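Excluded from the complex is one protein chain; the other protein chains are retained at their positions.
As written, the chains take the letters A, B and C, and residue 1 is the first residue of each chain.
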Amino acid sequence: MSRARLEAFSDGVLAVAITLLALDLAVPAPGPGHPSLLAQLGDRWPAFVAYLISFFTVGIIWVNHHARVADIAKVDRTLLFLNLILLLFVVAIPFATSTMAEYLTAGGDDARYSMVLYAGVFQGMGLAFAAIFEWSLKEGRLHHPIPMELRPLVRLRFSIGAVAYVAAIIMAFFSPLISLTIIGLVAVYYIFEQGPRRLRELQQR
Amino acid sequence: MSRARLEAFSDGVLAVAITLLALDLAVPAPGPGHPSLLAQLGDRWPAFVAYLISFFTVGIIWVNHHARVADIAKVDRTLLFLNLILLLFVVAIPFATSTMAEYLTAGGDDARYSMVLYAGVFQGMGLAFAAIFEWSLKEGRLHHPIPMELRPLVRLRFSIGAVAYVAAIIMAFFSPLISLTIIGLVAVYYIFEQGPRRLRELQQR
Amino acid sequence: MSRARLEAFSDGVLAVAITLLALDLAVPAPGPGHPSLLAQLGDRWPAFVAYLISFFTVGIIWVNHHARVADIAKVDRTLLFLNLILLLFVVAIPFATSTMAEYLTAGGDDARYSMVLYAGVFQGMGLAFAAIFEWSLKEGRLHHPIPMELRPLVRLRFSIGAVAYVAAIIMAFFSPLISLTIIGLVAVYYIFEQGPRRLRELQQR
Partner (left out) sequence: MSRARLEAFSDGVLAVAITLLALDLAVPAPGPGHPSLLAQLGDRWPAFVAYLISFFTVGIIWVNHHARVADIAKVDRTLLFLNLILLLFVVAIPFATSTMAEYLTAGGDDARYSMVLYAGVFQGMGLAFAAIFEWSLKEGRLHHPIPMELRPLVRLRFSIGAVAYVAAIIMAFFSPLISLTIIGLVAVYYIFEQGPRRLRELQQR
């Protein structure tokens, strides 16, 4: 069973999911007495913020999925199903994004639970990716096994995201906007944090 | 005619179909006097259950399509059209899923026929996949032909799904919920049942 | 410039277009006093017929695109733009399909022009594909050039489709249903007509 189709299918799902994100930006067609386009775009700021955060979070998952899967020596059925669980959450991102964007400004419990849903889907995606990482550690599964002494560092990297999403879920009940800020900062963190140097060298071999 | 584009096109269709499934989860934007988000998400439980079942059923078809096609020695026109018929049903899954999810709680004949539609599309997909399997048995079509003594076992595996979907269609007239449970159990069965050991070894060669 | 990305991009567009076709099958969610699901599905028979015809027409284009492009020795800018024009019509198929399905039963001029639109998009796709074929005839463009004596036969094959679509467009003004039947028969014709035997042998080398 080849790595090529695992990558092709995952790339396909990630590409469709990331492209569907922008469908939520749509503004209603002009009708009698409609507000001006500028006013409508302004009112929809949560949709634009949500688009940016979701786009880059899916983009980071793609970059990391790429690096991890490229080194896998042998695809087995367990990996295929772990990958399906990862994609289950990826596919749910356009839904979670649009729900959050629409209910954030509704205030009250609606805003809170929409943010819990949003952070929860990202948490699920992150945990599924961490499970793929753990699967890859067993002997013989990677061409260039991650050295023992680096593993705690990689696990720490995963944990920072997981803890931040838990914080975002808890914070959602107090301030959905602070919660959204945390989720955005996670994306910024993963864009700039590149993992320990030796790990990057391993991946580039 | 190469196997590569057959795989690429099928992966593309499967990836788009699986990603469109989540569009049905969408909740209406908040309006005056709208029910709370939590209440709406709760009311939409059939959409979430349907999403899970359809996602994993398409996922299993992808995993199995992958294993079967990877061993094909020569792509001919018959295979291309059998594969198109398989994809005809795959493409209809988001439609069948959303129709079932919306009409399940309407009760009466609507719930019954929506479940017949849902089980029927899965049945069509399963039979098309079985036809691809039968096509592959003719001499010279696989790199590693499936040994004669294993064929009844593989056919039994297909038959279990086919019989279960017939049962789901009949049961839909008495209890759509039991019917849905059967369809979900078929997915669970195929996730954990991996085929006879020698067959797996053949596929991994 | 490699053939691989031309194939990958075309497969992607064809896969997305073919999957979007089924979105038109959607039935409105149940509301107060809504007609039964069976009645709604029955009323929507043009959508199902249109889905079948469009699905197989796109499928045939994919099969033939596959066979033609696989033999191309060198991709140039002209081919890329001819291919873009082909895709321009492919991308318009879900739109033409849903418009035709919705307006066919409206009767009168609406039914007529919706069928002209439908046949016209298929005609455009067929002509773009014929242009790619003509491009491929120049020396050095195919690994296995099509022998001179076979070219009239291949051109005849293209012409049958082109003439049939013209007939469908004219017939649309008298009877949209006969027009639809012609378009369906073109798909059936291309599924079973496989081109002269020597050409198939050439393509399979």
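Criterion: contacts are C-beta pairs under 8 Å (C-beta built on N, C-alpha and C of every residue); 3 or more make two chains touch, one makes a residue touch a chain.
Since we're looking at a predicted model, the values are computed, not measured.
Engineer: In the full complex, which of C:Ser54, C:Ser98, C:Gln123 or C:Ser179 touches the chain missing from this view?
Structural biologist: Residue touching the chain left out of view: C:Ser98.
Engineer: Just name the one of C:Gly12, C:Pro30, C:Gly59 or C:Gly161 that touches the chain not displayed here.
Structural biologist: C:Gly12
Engineer: Using the touch definition from the top, which of C:Thr57, C:Ser114 or C:Ser136 touches the missing chain?
Structural biologist: Within the whole complex, the residue contacting the unshown chain is C:Ser114.
Engineer: Tell me which of A:Gly12, A:Pro46, A:Gly124 or A:Gly161 is the one touching the absent chain.
Structural biologist: Among A:Gly12, A:Pro46, A:Gly124 or A:Gly161, only A:Gly12 touches the chain that is not shown.
Engineer: Can you list where subunit C touches the absent chain?
Structural biologist: With respect to the unshown chain, the touching residues of subunit C are 1-2, 5, 8-9, 12-13, 15-17, 20, 77, 80-81, 84, 87-88, 91-92, 94-95, 98-99, 102-103, 106, 109-110, 113-114, 117.
Engineer: By the contact criterion defined above, which parts of subunit A meet the unshown chain? Give residue numbers in ascending order.
Structural biologist: 7-8, 11-12, 14-16, 18-23, 25-27, 29-30, 36-38, 41, 52, 55-56, 59, 62-63, 66-67, 70, 191, 194, 203-204
Just so it is clear, only the chains that are shown with their structure count from here on.
Engineer: If subunit A and subunit B share one sequence, what is the angle of the rotation that overlays their CA atoms, in steps of 5 degrees?
Structural biologist: 90
Engineer: When the centre of a chain is set as the mean of its C-alpha atoms, what distance in Å lies between subunit A and subunit B?
Structural biologist: Once rounded, the distance between the two centres reads 26 Å.
Engineer: For subunit C, write out the residues touching at least two other chains, lowest number first.
Structural biologist: Within subunit C, the residues that touch at least two other chains are 12, 15-16.
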